[in-house]
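Only one protein chain is missing from this complex, and each of the others stays in its spot.
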């Protein structure tokens, strides 16, 4: 299925600075969940926008054909780690159509909170 | 009303591996809520996409004319149960227009968390 | 501003059967938040769809010109109250363009949960 869009936007990216959970599942995180329904691999470039400095990136990933990848901003390392407790935004570009959903898990307090939305296809 | 779309995508599907609630209402779950406003039944096929293996499915359901069904991935059995604590994605296809919303209830910690979004009409 | 859409769909409506909060603000509820940016009043009709019986309604409301109304399903009374702990769905129709957002507050456990999405413009 050749479905989806080649560019997606998430204006509200934020990595909470603390967690009450200790396992990877319960660490506070902001994730972008990407589905590639095509029969060719998708080469992804992610750019981060900040409130007070130049954009950073691109962060590069591959999502193979007929696969999904759930990426977490707090695990990005190249070209640079992503700061915690900072407001930023994100643009995801791909050479093949993909579908992108944005999900945050925040476990700073004694019970986790979740939020999700489809990213904006631009 | 002949409204909706015949294909919908949810990139972020995930079934939390634990729950603090005991009743069915409070068990951690990922649900797809489907509305069929048409006067004919909708025959639904759901395909699951994973990060590291071939897609699974189709899972087949009927949503009758003028009815809604709220399906939970953790209750799927045919052709195979859906693994917990695993990242996957989902494509919902129907022979009649439907509308699909994705909702997760996560009760792993001491108070439940909720998230929801409209699925992506593809 | 003559903006918005005359029909909106919410497939996942559900009123939790219990609450830990006692004030109206903290009672578990499912709300539809409607904005009418037009200079004429909007006459709204809401129909509810169930999993196992005929649709109910219409529930009628007016959203005045240049006003917002945040309606809660658990406060609907005419033509009939809405059952709790039941899966249903909702279609909102208006004679003037409106914008509709769906928000649930669930306070069954010891800390509230929230979820929201824009309704689907059909």
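So that you can tell them apart, the chains are marked A, B and C in the order they are listed, and the count of residues begins at 1 in each.
The criterion applied here is as follows: a contact is a pair of C-beta atoms (placed from the backbone, for glycine too) under 8 Å apart; a residue touches a chain by one contact, two chains touch by 3 or more.
Keep in mind it's a predicted model, so treat the numbers as computed, not measured.
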Would you mind spotting which of A:36, A:68, A:94 or A:116 touches the chain that isn't drawn?
A:116
Which residue of C:35, C:48, C:89 or C:122 touches the chain not shown here
C:35
Mind listing the chain C residues that contact the chain we can't see here?
1, 3-4, 20-21, 25-26, 31, 33-35, 37, 66-70, 99-101, 103, 105, 107, 110-118, 121
For chain B, residues touching the missing partner are 109-111, 113, 115, 117
Touch residues of chain A, complete complex, unshown partner:
7, 9-12, 14, 16-17, 49-52, 54-55, 85, 87-89, 91, 102, 104, 106, 108-120, 122
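Keep in mind that, in the parts below, only the chains that are shown with their structure count from here on.
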For the Cα fit of chain B against chain C, please give the angle of the superposing rotation, nearest 5 degrees.
90
Averaged-CA centre spacing for the pair chain C and chain B, given as whole angstrom
22
Rounded to the nearest Å, the gap between Cα centres of chain A and chain C is 31
Residues within chain B bordering two or more other chains:
110-118
